[in-house]
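In this view, the complex is presented without one of its protein chains, the others remaining in place.
Chain nomenclature is as follows: A, B and C, assigned in order of appearance, with residue numbering initiated at 1 for each chain independently.
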Amino acid sequence: MSGVRLTLRPGVGTSIDTDKTLTFSFDGKSYEGHVGDTLASALLANGVDIVARSFKYHRPRGIFSAGSEEPSALVTLRSGARQEPNIRATEIELYEGLEARSQNRWPSAKFDLMAINQLPGKAFAAGFYYKTFMGTPGMGTKFWWFCEQFIRRAAGLGKPTVDPDPDHYARMNAYCDVLVVGSGAAGIAAAKRAASAGARVILCDESAEAGGSLRSACEYLDGEAAQDWVKRELAALAEHENVRVLSRCTVQSMFDGETYLAIERVADHKLRPAPHEPRQRAWTIRTTSAVIATGAIERPMVFGGNDKPGVILADAARRYAREFGVSPGRSVAVFTNNDTGWLAARDMARCGVIITAIIDTRSDVGDAIREAGAETRATIHTGSAVLRAKGFQTLSAVEVADFNETTNTVGSNRQIVACDALAVSGGWSPAFHLTSQQGGKHLTSQQGGKPVWDSELQAFLPGEATSNWHGAGAMAGKFGLRQAFRSGEEAAVLALADCGLGEGESSVPEIEGDSIDYAPAPVFEVRSKHKAFVDLQHDVTADDVRLAHREGFVSVEHLKRYTTLGMATDQGKTSNVTGLAIMAEARDLPIPEVGTTRFRPPYTPVALGAVAGEKFGHLAAERLTPMHDWHVANRAGMYANGPWLRPESYNGPGETVEQAYIREARAVRESVGIVDVSTLGKIDVQGPDAVEFLNRVYSNGFAKLPVGKARYGLMLREDGFLFDDGTTWRLDEHRFLMTTTTAGAGRVMEHLEYHRDVVWPDLKVALTSVSDEWAGVALAGPKSRAVLENLFGAKPISNDQLPFMGVRELKLGGIDVLIARLSFSGELAYELYCGAHCGQGLWDALMEAGRPHRITPYGLEALSTLRIEKGHVAGPELNGRTTPHDLGLSGMVSTKKNFIGKALLQREALQSEDRLQLVAIKSVDGQRIRGGSHLVAGNRDEPGISQGHTTSTCFSPELNCYVSLALLERGKIRHGEKMFATNPVRSAHVAVEVVSPHMVDPKGERMHG
Amino acid sequence: MLLTCPYCGLRDQSEFTYRGDANARRPSFADESIEAHAAYVFDRENPSGLHEEIWNHTSGCRNHIKVVRNVTTHEVVSCEPVGPFAKALKRGRAT
Amino acid sequence: MSRYSALAILRNAFTGNRHWTPAWRKPQPKAQYDVVIIGGGGHGLSTAFYLARVHGIANVAVVEKGYLGSGNVGRNTTIVRSNYRLPPNSAFYEKSMELWRGLSHELNYNVMFSPRGVMNLAHTPGQMDAYAERGNQMRLMGVRSELLDRGQVAKLNPGMDVSGSARFPIEGALLQPDAGNARHDAVAWGYARGADQLGVDLLENTEVVGFLKEGDTIVGVEVERAGERSEIRAGKTGVAVAGSTSRVMKLAGVDRLPIESTVLQAFVSESIKPILPSVTTFGAGHLYVSQSDKGGLVFGGNIDYYNSYAQRGNLPVWEEVMSELVAMFPNFARLRLLRSWGGIMDMSMDGSPIITTGPLPGMYLNAGWCYGGFKATPASGWCFAHTIANDKPHALNSAFTLERFKQGRPIDELGAGPTPWYH
Partner (left out) sequence: MADAIEKVSPLHALAEPGRFGDTSGEPGVGLSERLCDSLVQVQAWPDSISALKKAVKSVTGASIKPGNAVATKGDVVLMSTGPGRWLVEDETDDLEVRLRKAIGADIGAVTALTHARTVVSISGERCEWVLASGIALDFSADAFPVGTAKLSHHHEIGLTIHRTGDQAFDLYVVTSMVRSFWGWIARASAEVGYTVS
């Protein structure tokens, strides 16, 4: 092929601005194009014929189409961090400085050493990989593993970058009454009609310029050139207050509930996005109804060498001539089985393209079409077919044979027709990809979604709608401008009815131009002994399809999976129907009985970053406590605890985390420490039935909890396993403040709400999450009371006024502070809650008051150390597989009342004493017990099986050794036993002694003091 | 997919949390039998076609709704309020 | 029937590939079989294969509603691993690994098992401890595992965001070096061809519409083929229909099971040159990704959280999955999603499978694979075949009972409890 820019005049190059020249590069060579060009049109204009190599055989490939259906012309666009592999040259708009490279070749697209893949030829057919590389018996997978390295490197298309994407992405939620997909004749008609009835309309088109086929149409609408008409109408629509027009915006997926995902390419037509401009925007469009007017995709014909650069779809060739003023070759032949090929030839000729021959499989062609043919001055070969494309690398001639329409075979007459481009038309396939994504059946329609074969059009049409969508134009089999306008309006009326709106006004323009018959002859393949391709990108040949048939892979899904037909980046847009037709012929079945595969979203490939949208790099919200800044300023390492960030430890200069937490924990035991507990879940429980409700959801009793007291409570799941724990404070008769674990807050809230609403709706209980209302600070250590006395005076804090588990409200600095005497560490301790916005103030006051006692802020690690020493369970022990009995909490399980989980806790296996039970272990020789150890009887070399595992591990300053809580088989009766904590992945094997988990102050004298 | 919250109106599914089969009915509170609870907790009819299920409008009013949905087509057939205010909401009185 | 080899390929190439024969027969159903397996997916086909190969029971039919391999075996992300925590799972999946390693040979079909390693990222020290605990359990069960630090992770994954400023910084990872992936369709076709060669009848486009019963005992199935109904009698009837379990069991009068069906989506990008060597999972959410031999990134995340039989998912999972993927690999943002699809998962109440005799006499049930069924394909078939042949489970599947729920013996890896969509 050697494309060439035509002499530009009115009607030729309607989409480009020849006054504006752009410089771009391909494979390092610099070229010029115009504003309005695509990369493909600019390459064609510059005579670049080989732009890519195919996936499997690395055969040279050129430009095959003019749109998103392109299977061949894939290039790598941009470089560095913005490098994008597999971009279709037919879609990318030319911009100044555009940089593109061919891919999947070495050293160049023209000369690719990997083309050696063609040599084994027929050996490399469908199913090749399944039949070899098994290696020899006993070798296991090694041989394949070895070969696979090379195969992987040879496969793949373009190269990805390893640099992070420098651009950002955005999302948009949009609502409308009628979404119109596609802004061709049918889409514009639908949008106008819907807007005229007052509907909110969104009109999307994947191209930069709206108009679809109108952009290259030769017809006049209301006496105006189609191109001018489109521009005017679209401008009017865009001005309409109810209409939003989105160009460069591909509707990719149809989801449930009339939800559509569309991707707008905001800045892909620029060298880089403007500052603050997203590269792409993902539109989530929720509509009441939709008009799908996505047009149709031209099909090629299958014949020998049909993949050669120079073979191009006829309508694409016509568009290059009309819109971009480019001829695909110096002499162009046309091969068709339908009238549209002839009209494409005529339109090209009118633009100045030299048409040398028109070859039609049909012998009987209408007079109007013959006239159009005559206008091109080409030699006419009816009842003929192209048997083979000839030429080294690129097309130089075609071999034409006479064609028998009844047997679909060629005769013996052969002629060589010289040409460097061949425009082919094998009929049209409606683009109902979006509606096919829905698949499945519908309540009211058993046929819904399933495509229907139209033997007149030789095409599948979308099946009955499964939801509120209405097909229009070529997508629905309504070909030609007149039908497109009419069906667009009809679809809009149906969509308006879905919205409960009136019918609006009709405004179909008067159309001057051809009346075209789109129905092709049922010819899909011209059989010859030459390699003929069905799927151009994946190199699936017609023989591969027949081989699949021979080997029994005859169902359409098997065909696809066995040959990879239709699985390339174009998802078979130009090859699926042809593949089916060849399989149908092999099976001697009508095409529809072979079936179709369901199209899957997205319609065209979508940047992963665009779907991530504004979440790219901002994966999840962080939850911060009111004292967050103080922690950071005071050298706290922050630890992600679910969405929360919590201080891990406050690391003094040169101090390790371990040194820091040991210091902090020691300070608590010896004097006083302060810790931020704002992250605990807090639920306000109120109402006349609040106490009854708590009594049902906790395994221990709450009926008799006095006002002004807190109680530790256990919650079980319905299946009897531990769910969560925490304290609940009775603030007055009908008002409680429940606390939960940090991680469990959300699920506890949902659990409670579910039971209140669904199970016991008659209980008068109000549940409100107040986790964000309260800042929480815990003071712990023998000096904690002294600190509080500094702030509140001695009396309110005395043991009488605030006994263990007591709760009261006091004033401090003009605000209310709730104080509860609770201990997680086993020391004398308090929790103080105040309004979150005042949290820092409370913290500062406590720090100030604690200064005489060298108050020490402590983090999660020390908090954990203190509770491990005390044998208090937390998240790692509440792992969803433990029961109260396992953790030594049987006393918390009421026998006097029912509660959630009680019944299934009685199941036989949960009552067994063979289960893993909570113990502590102590390192006996000073070695460090590391997290994740298992308890075994044997030495390092022969550890034996696991009898249990550690759950929470620390260095205990109190015991001066490494300790851990652990779950051990029958652990309760094994205190004193010597074992090993083995940790092979961390290369540790530590001798340990099993002890009671209550390692510090087992009688609880300190916290009660 | 969109669901109609009887209080907030038609909303995107991302605002809701799925809470399972609406026909899994907890035994009466007095019942402590393993059989009855095991059937409630573990056994599901899991039909294709119409399915009655509970959703919570977690990112909205936090009310629960009983949704009848065709699980073969994802078509939402109805959304009914459940919970203390179900009657008021059914009568069309938001509050 | 021809044996596959490099030589056979060459020989056939010289004769224009005209002499290849069907990979399996398309037989007419007999009136009676020793065993009928319902479900021509991976598990049903492997069961039939091992019945014939290991137990010498070849008078077997596999009854498939659509085409062979039309269920989850052809819709998954192809990950093969045995990095489990709880001993019953660990032993079972390690048996599967052993079978995977010899599978291409055993079947004379290249299933492209690729032991490229499975890496689970950890994002906090606590998560590292949890992975250490799992890795140690694996080691004690004889499964290789390694704990990697951040530097080692970075080295193996060019492009991964290992910076401390990531929203969920990567602390390290647990690696099972012998795990990897395989070509899913090849597994179905390899088992199909293998079973067929041993005499098993594979009945495609044959839908079970009822069960034949004598009293309570199942004695076969009623099927519909090409619009016609017929009876196939069977000494034993095995059910291995994954997402359709509840539907099929209802035909036998079993109305309730500890299973709910949900949709799981999977995604594949365009083909690119190799960039991702191992199977990698993101630990601060739910995401797994690997690169196929063809070059596509194959990935997935959580199920869509609702019951579904629609093989079609929704947008929230797309957004979640893509945002996690590009959080882990910010260089993937410009790569492009090619295709997504959905499969129906039979989610059990503890996230672990059921391979058992019963629940009715004459019947055997293989179900509850949640979304872990692909890697189990060999061991599932091997154990199910054993269970059918011997009328009792093998030690490897003896914990995967139906009764475990009522007894209080769940096998709950995540500790998520009896909420199927949490597993």
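The working rule: contacts are C-beta pairs under 8 Å (C-beta built on N, C-alpha and C of every residue); 3 or more make two chains touch, one makes a residue touch a chain.
This one's a predicted model, so the numbers in the text were calculated from it and none came from an experiment.
Contacts of the undrawn chain with the visible chains, over the full complex, involve A, B. Among the residues A:225, A:638 or A:766, only A:766 touches the chain that is left out of the figure. Although one chain is not drawn, the whole complex shows that of A:228, A:456, A:505 or A:629 it is A:629 that touches it. Interface note: of A:660, A:791 or A:807, the residue touching the hidden chain in the full complex is A:791. Looking at chain A, the residues touching the absent chain are 168, 170-175, 200, 274-278, 284, 286, 614-615, 618, 620-626, 629, 643-644, 678, 684, 686-688, 733-735, 764, 766, 768, 770-775, 791, 812-815, 834-838, 840-842, 845, 848-849. Think of the hidden chain as still there; on chain B it touches residues 7-8, 11-12, 14-15, 59-63, 81, 84-85, 87-89, 94-95.
The rule is simple: only the chains that are shown with their structure count from here on.
Note on chain placement: the centre of chain A and the centre of chain C lie 22 Å apart, centres being C-alpha means.
In this assembly, the C-alpha centroid of chain B lies 31 Å from the C-alpha centroid of chain C. Chain C has residues 310, 312, 314, 406, 418 in contact with two or more other chains.
Among the residues of chain A, those in touch with two or more other chains are 255-256, 259, 440, 718-719, 904, 907.
Chain B contributes residues 1, 13-14, 17-18, 20-21, 34-35, 38-39, 41-48, 51, 53, 69, 71-74 to its touches with chain C in the complex. Touching chain A in their complex are the following residues of chain C: 4-6, 8-10, 12-14, 16-18, 20-24, 26, 66-70, 74, 87, 100-102, 104-105, 108-110, 112-115, 123-126, 128-137, 139-140, 145-147, 158-159, 161, 167-168, 174, 183, 185-186, 189-190, 204, 269-275, 284-285, 291, 293-295, 310-312, 314-315, 318-319, 322-327, 330-341, 406-410, 412, 414-418. If you check the complex, the residues on chain C that touch chain B are 246-247, 255-261, 305-310, 312, 314, 316, 349, 405-406, 418-419, 421.
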